[in-house]
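The complex appears here minus one protein chain, its other protein chains still in place.
In order of appearance the chains are A, B and C, and numbering begins at 1 in each one.
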Amino acid sequence: MAFEIPKYRHPDFMQEKFLNAPNVLWEEAPMDGVAPEHYHSTSMYPEYFKINGKWVLAEESRMDSSVILCEDGHLEVVENRNLKKGDKVILGRSEHCEEGIYIHVNGFVDEKMKIKDQFVFRQGRSRETSYARDYDKLFELLRYEKEHGNIVWVMGPAFTFDYDARRAMQLLIENGYAHGLMGGNALATHDLEAAYFNTALGQDIYTQECMENGHYNHLDVLNKVRRCGSIPKFIDEYKIDNGIVYGCVNNNVPFVFTGSIRDDGPMPEVIGNAYEGQDAMRNLVRKSTTVICLATMLHTIATGNMTPCFRVMEDGEIRPLYLYTVDADEFVVNKLLDRGSLAATTMVTNVQDFITIVAKGLGLM
Amino acid sequence: MAFEIPKYRHPDFMQEKFLNAPNVLWEEAPMDGVAPEHYHSTSMYPEYFKINGKWVLAEESRMDSSVILCEDGHLEVVENRNLKKGDKVILGRSEHCEEGIYIHVNGFVDEKMKIKDQFVFRQGRSRETSYARDYDKLFELLRYEKEHGNIVWVMGPAFTFDYDARRAMQLLIENGYAHGLMGGNALATHDLEAAYFNTALGQDIYTQECMENGHYNHLDVLNKVRRCGSIPKFIDEYKIDNGIVYGCVNNNVPFVFTGSIRDDGPMPEVIGNAYEGQDAMRNLVRKSTTVICLATMLHTIATGNMTPCFRVMEDGEIRPLYLYTVDADEFVVNKLLDRGSLAATTMVTNVQDFITIVAKGLGLM
Amino acid sequence: MAFEIPKYRHPDFMQEKFLNAPNVLWEEAPMDGVAPEHYHSTSMYPEYFKINGKWVLAEESRMDSSVILCEDGHLEVVENRNLKKGDKVILGRSEHCEEGIYIHVNGFVDEKMKIKDQFVFRQGRSRETSYARDYDKLFELLRYEKEHGNIVWVMGPAFTFDYDARRAMQLLIENGYAHGLMGGNALATHDLEAAYFNTALGQDIYTQECMENGHYNHLDVLNKVRRCGSIPKFIDEYKIDNGIVYGCVNNNVPFVFTGSIRDDGPMPEVIGNAYEGQDAMRNLVRKSTTVICLATMLHTIATGNMTPCFRVMEDGEIRPLYLYTVDADEFVVNKLLDRGSLAATTMVTNVQDFITIVAKGLGLM
Partner (left out) sequence: MAFEIPKYRHPDFMQEKFLNAPNVLWEEAPMDGVAPEHYHSTSMYPEYFKINGKWVLAEESRMDSSVILCEDGHLEVVENRNLKKGDKVILGRSEHCEEGIYIHVNGFVDEKMKIKDQFVFRQGRSRETSYARDYDKLFELLRYEKEHGNIVWVMGPAFTFDYDARRAMQLLIENGYAHGLMGGNALATHDLEAAYFNTALGQDIYTQECMENGHYNHLDVLNKVRRCGSIPKFIDEYKIDNGIVYGCVNNNVPFVFTGSIRDDGPMPEVIGNAYEGQDAMRNLVRKSTTVICLATMLHTIATGNMTPCFRVMEDGEIRPLYLYTVDADEFVVNKLLDRGSLAATTMVTNVQDFITIVAKGLGLM
């Protein structure tokens, strides 16, 4: 069964509510980083704004941001902290054309899939949900995206603690299933610790044996990379030949590592400022068509906030942007659950097992 | 790398402490189901008792039970509730020969494996532990046990909610990797619901779609099986041809289903009395050499309590009894952690993924 | 602010759909413990059945059971396993009068409380929910129920591991806030271990110090109670003067302890057969107006299944039956979430803290 991208159903702008709607209002930002009163704030969904009688889509959207009307008439979605004094900020907080704003929640919803029976036992997704079809669909999706899309992976450090998971991820990268990778300083650190010492926090990633003085390992790796001045130079100088970071460097897969207050080090490439880090992350997400978040609450929520449920392709086609969240803890995955059902898939499992199943499902292991 | 059973190192009974130890004392049980004061209670480990100057092993042991000296001189490990008035119950609560009792904690411990470095980061096992080697060892172990051992599976109902997991388990059963199976009424109920309706609690186990009035499905299956009078008759009458219970019935794999206060139904085969249920479970466990508990706190702890860390084979050889606990929740697996390290392996993951990885690792999927 | 029982709004039987509905059908149970095809199965809600043109409420309901039409015209809700051959079992699986059955979902719903805004962040209840008002309402409710209702407590064994929690519960019992108590063998065992040894599993319940050979403590208590023949005799003989079980015995609060396959012992009062246990539990629940389940998945779900969201008082008044579930784990509390919003309150916290806050809120500590 080959994968087929769901068709986007544009709003029917000939309906009364669209025709009768007023033009949307705007007001200038009163100072840098501050929106005017009654600013409109974006959602995950496609949002249309009536400007000079025409409904215009804000194309590169994200959640909780302002919409700026640019000189050339196109709309830009900008985090409030990035507003400049004088930016024309769209106003309005209604969603059904009342103020010239329309949020298109059902652009990809298949009518057939709606559930009729109201007396349902299991609504949320938990460790007890059946994920068999989700896996099968993901295999298809990844094969499709490898050719036609852009897959961004987001992951926590624990991912590198397991020999199989680390190898599976490297194989996915080497076989064209990764177009971008995001994580924190610890991901880079422990992956390179594994590459250099074969340990994670001093424990062998295969045999689980603890090396003597192994708690020095990640600090030593950090120190060596900092001395080298960059991750690629460390990889070159120390002849690193395996792992996730190595895979990215070797295959020109762009990565964004952002810092946090938990960090040792950090690695030279890590972006220490959280808001510059957000900007760099969003730049990766802007190109993505599938985003897969693995075992990191911090990076998953950060990514989820900046990932809309749609992508406007270069040819103008609108398609879903698929977001997956995989975590061992229901609490984490449920934090991102309130999104359009077609666009977000949450799975409760150990990400080590998840990634080896994915690599096997794609015939890589 | 072929699997090798660790050698058992018998205690060196020529050591002073064994030679100088007194004979163990006993006293008659004062009434049915009641032990005498200062009774000895068993552990998971091999325990030796000095009787008439000879050290005798209690062969079929379990935790928290009394040891009875039988007429023929052999020792039986009996739950206190099953004591009969007049049974000769062993007394003593020391473990190093002081009262003629020796608990042999290190029978299988490999000296090489002991960890030297005390400054260790990660001691427990969590979602962040590397399980790569555990999987590889399990594949080897299961291949060995298929030929030479006895594998008992213990599982919670959620196991049947996933299409892949259910199929993987059926394949394991059909290919000789199951010599016994234990669970509750819900396991049997939802597995047969899946076989008959393709749903679990009314939700399709592959597509996740909710059937109209699907909350009747498990009740209807229960009602039909009860009308048939037995699970095998239901399988026959309704031409069931898939699933875990079907696999057991079709391959003569004995199962024990025990009841709980959560049950609907129950199925005719379910043992309603908890203590008769324990007895039936222990009879399966007595033959087992590997026990794998999946996603059920109740049955896992019940099984763990009655599973020693060793098995005396028919030829007198003593070998480890391997116990695995797999659950999505650290809290559950850690409840069983305090056992001999060689004998208990805990893994934190979704059991659906676990079982498909096992089936794939054995070449069955 | 004094507590006020919400008024029950009876269905308006003069509406067309009630007037035009057919009488409900029934069929005899074909054999003991088996319902006829197309039997109706109950929910948590008040359910009305049209019999000889009159709508009759099934008064003492519970979930997942059959409805029997008795000789005298009243309706009894009976678990399928308790059906007798020839019982007149109501048929039909629609809920809006189509087959003479009406499920009254909104009997207690306050129109004012309905939420208008659909764009809501936090829908479920988690560790991040505000429970301040829930506590305040619970204090009021308990004060009301002490005089006018019937409070049943359901609890797991961990409850007895903490000095403060155990004392708080004893105070609630001694001050009239408990009309029934349910739990497992372990609750009774560890509470009496705490009373006799001041330990839980050998660990001091206040200082956390581990007693030497403390793992014998609960076994010794079990053995002593079994020798005594009953819990009250043990309390008397060993001069027990504190704890939860002591509080019940001393204040004539009925308790039901049901067995499970995890049990040691068991205590003489424990009901070993799960289905007899269910019957005994339901008999306590039949009188209850508030049920509070604390830190036990097994007993909470069992209780939840047999607890409707309403109670018909002796004077014919219909009032809500309040069900609380308190557990440290979202997974557990969410299992019971799909109930009428007025009737079920879930709180995510450590039950030790919960109960001391309740005792303090009622002025008992």
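To be clear about the criterion, a residue touches a chain if its C-beta (ideal position, glycine included) is under 8 Å from a C-beta of that chain, and two chains touch if they have at least 3 such contacts.
These figures come from a predicted structure and were not determined experimentally.
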Displayed partners of the chain not shown (whole complex): A, B, C
Touching residue (missing chain; options C:His215, C:Arg262, C:Arg282 or C:His299): C:His215
Options A:His74, A:Lys88, A:Arg226 or A:Arg319, residue touching the unrepresented chain: A:Arg226
Sole contact to the chain not displayed, among A:Ser61, A:Thr258 or A:Thr290: A:Thr258
Hidden partner chain, touching residue among C:Asn175, C:Ser230, C:Asn250 or C:Thr349: C:Thr349
Contact residue for the chain not shown (choose from C:Leu57, C:Ile151, C:Ile205 or C:Met281): C:Ile205
Residue touching the undisplayed chain, where the options are B:Asp264, B:Glu330 or B:Asp353: B:Glu330
For subunit A, the residues touching the chain missing from this view: 30-31, 33-35, 39, 41, 64, 79-81, 93, 213, 215-216, 219, 222-223, 226-227, 258-266, 272-278, 281, 297-299, 301-302, 305, 329, 331
Touching residues on subunit C - with respect to the absent chain: 115-117, 119-122, 127-133, 135, 158, 161-165, 200-215, 295, 328-329, 348-350, 352-354, 356-357, 360
Contact set of subunit B toward the excluded chain (per top definition): 43, 95, 119-121, 123-124, 126-127, 330-331, 334, 338
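FYI, only the chains that are shown with their structure count from here on.
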Pairwise touch network: line, ring, star, complete, or other: complete
C-alpha-based rotation, subunit A on subunit B, 0 to 180 degrees, nearest 5: 180
Homomeric contact subunit B-subunit C: same or different residue positions, threshold half: same
Centroid spacing, where centroids are CA-atom means, of subunit A and subunit C in whole angstrom: 43
Where subunit A and subunit B are represented by their mean Cα positions, the distance between them in whole Å: 42
Geometric centre distance via CA averages, subunit C-subunit B, whole Å: 31
Where subunit C touches two or more other chains at once, by residue number: 331
